[in-house]
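In this view, the complex is presented without one of its protein chains, the others remaining in place.
Right after this comes subunit A.
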Amino acid sequence: MTFTLYNDVLDAECYKVRLLAALLGLSPRIAAVEAHPGAGHRAADFLALNPAGTLPVAAAGDLVLSGAPAILVWMAAAHDVTDRWYPRDPGPMAQVQAWLETASALAATAGALRREALLEHPAPSGAAQSAEALLRRMELHLLLQGMGGRGWLVGTHPTVADIACFADVALAPDAGIALDPYPALHAWTLRLRALPDFLEMPGIAPLHALVDPLTGHR
């Protein structure tokens, strides 16, 4: 089953959905919404679809979903026959939920700082300190995961939690947040960028772009 994604190319929340769709081999129909400067998410026809006026929105027949966390969970639950991207075991499933909440907190801090840097939308005060606290927590968790032989936020296979948290971490340099102090986090972003069918966005390069066109070597 295919669906329509209301999408803005520069929006990190929309990127989360495009990225998971690419990794799952899905090809949603893309309906472009120019949030800036066009304010397309404030237009009457878009507000009729999502009265909150937020991106992204996914529409599959009568089902209309808004917000990256809900759309990620739906895509994985509906389209991943392996059940790995959204685990069904109660423990891991709840851990995924906790990281989805962290991803939203990252969007509200690091993501807000990026919008401030790119679009001059003021970020809330204290966003930089809150973003640092979140990045430090992720660094600690990924360090401990690595010591236990697990490379991802939950378990040994990437989940929707990794996708949800990846966007604002990888875009943090655009927000003026250096990732130098977080080696485990940096290694995790490289692992994610190395996944087959990884999708880039402006500000996030794929690793395969670095393959030498002459030799085929990285």
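Keep this in mind: contacts are C-beta pairs under 8 Å (C-beta built on N, C-alpha and C of every residue); 3 or more make two chains touch, one makes a residue touch a chain; residues count from 1.
What we mean here is this: contacts and distances are computed from a predicted model.
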Complex member absent from the view - protein name from UniProt, among "Nitrite/sulfite reductase", "Rieske (2Fe-2S) protein", "L-cystine ABC transporter ATP-binding protein YecC" or "Cytochrome c oxidase accessory protein CcoG": "Rieske (2Fe-2S) protein"
Hidden partner chain, touching residue among A:25, A:126, A:183 or A:202: A:183
Positions on subunit A contacted by the hidden chain, ascending: 139-140, 143-144, 147-148, 178, 180-181, 183-184, 186-187, 210, 212, 217-218
